[in-house]
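For this view, one protein chain was removed and the others were kept in their places.
What follows is chain A.
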């Protein structure tokens, strides 16, 4: 399949070589729908990601209401949800489906496709000085495969038996047996089909990102002069390329188990007193395959925001990023380690304790590169001339959330502690802070920061501040109490917990978390209003509103197809020459040659004058 795409595209290029951009007018459909322009595709991913984030957030509000107010009746939801809230009581199966779809949507559709899809597509060609991606056609296919996957997943929400309900990790045998829960019927089938298509989309996109970074850098843009954003997107794409095919294998075997009667993951099971014909499978095998993707996946989610945050912090602190090479090195280290720690998700699945200690050891090593990054971000802010733009606030908050969530990662990485905490809200708090909230904050930072380049207008700062403080305070109000509940043994995944006296003392705390969750969800509409209003009515942006060094700010306010009207910019220096002593301004863009900055050149740079 992929091979035919390549040859088709080759034909397009050999037909008319260089002058394929500006000359012919594009129809509306070519320009905005089936566009091959990386900037349009990025916006398509952004809008799709926002759509999915609203769905995912709505689902979480629903199940938080159940958890926070277990005795209440939600009759007002009946017109919307029908039989799922019969008599105002959430159906237990519906609760499981909500949690499952919340996880799936947020991890894959928002924080993988929405995040990488938006910023990798938008920034890689612009920051590298390329006209477009290596293959615009494959890039377009990547979005439309994602779109098909989205439609299938969205459709599954409206099935009579409900969407998939076996958790976003879809562990068999629960997910493999339609007899087990209603959600393992048609909903699970659609989940698998949707994810298979999603993986194809990610591979097409990732192959493009990697090829563009390796092959289409402009003159002077060596790997060691690339902005950290590009390094982050590059490594994210590499992780995706290596990890997603493994999930595809696992999904394929699960499809065979469900629909073709094989027994890869199923072994000697009785359902309702009746023995199934399956024999000889291993459910642990699925967990190994799933988490071999699943752990790199959390870095696929968080790495792009590492890059975005590094860029925003350096620009808004008006200081060179502290430890540029250490930042690259730590990202490489994290990317490498992410493939050898997957079994720390399986400490309670029954593992050889010796194997457990190996994975524990490797897991704890990840703290080292993570700490290097945190130290460097703080050192960059230290004594900087900080512009507190909304993007900067989000970036600083990202560092805060990453520390709070990361520290509990060290606790959970210890197998002895994990066995105690694994099935409690401590884990929920940990990963929501470190990869959920942190990745969302990085994404918000990116949207606020690059909005002027995307739409040629500025977002409203005051609304941005309001949005920030609501989101930041509520993020901690939601997840900090969860740590405490988790240590106290409060179990996760439970639909109702009022039947246990031990947990009834947590009623108030659960209600409190729910209220905070609903407040933060409502607060996001401030962002949505600001976003859509500013697209049409925002203050007009200048070419370089943040006085930033990277190449995307050398394009016109609304870059056209091909990005630069004239020749491509040439790169002379690294992207972090902020507040350089002796320079006339506090920033020197990458395309300024050393010959023009004689007053600020360092001794070793004089050779380049």
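We take it that a contact is a pair of C-beta atoms (placed from the backbone, for glycine too) under 8 Å apart; a residue touches a chain by one contact, two chains touch by 3 or more; residues count from 1.
Everything below uses one rule, namely that contacts and distances are computed from a predicted model.
Per UniProt, the protein behind the absent chain is "Heme-copper oxidase subunit III"; the candidates were "Heme-copper oxidase subunit III", "Thiamine biosynthesis protein ThiS", "DNA-binding transcriptional regulator YhcF, GntR family" or "ABC transporter permease". Checked against the full complex, the one of A:250, A:269 or A:470 touching the unshown chain is A:250. Checked against the hidden chain, the listed residues A:210, A:269 or A:516 yield one contact partner: A:210.
Only one of A:61, A:169, A:262 or A:579 touches the absent chain when the whole complex is considered: A:262.
For the options A:44, A:60, A:135 or A:229, the residue in contact with the chain missing from this view is A:135. In the full complex, chain A touches the hidden chain at residues 1-4, 6-7, 9-10, 14, 134-135, 138, 203, 206-208, 210-212, 214-222, 241-246, 248-250, 252-253, 256, 260-264, 277, 279-282, 285, 288-289, 292, 572, 593-595, 607-609.
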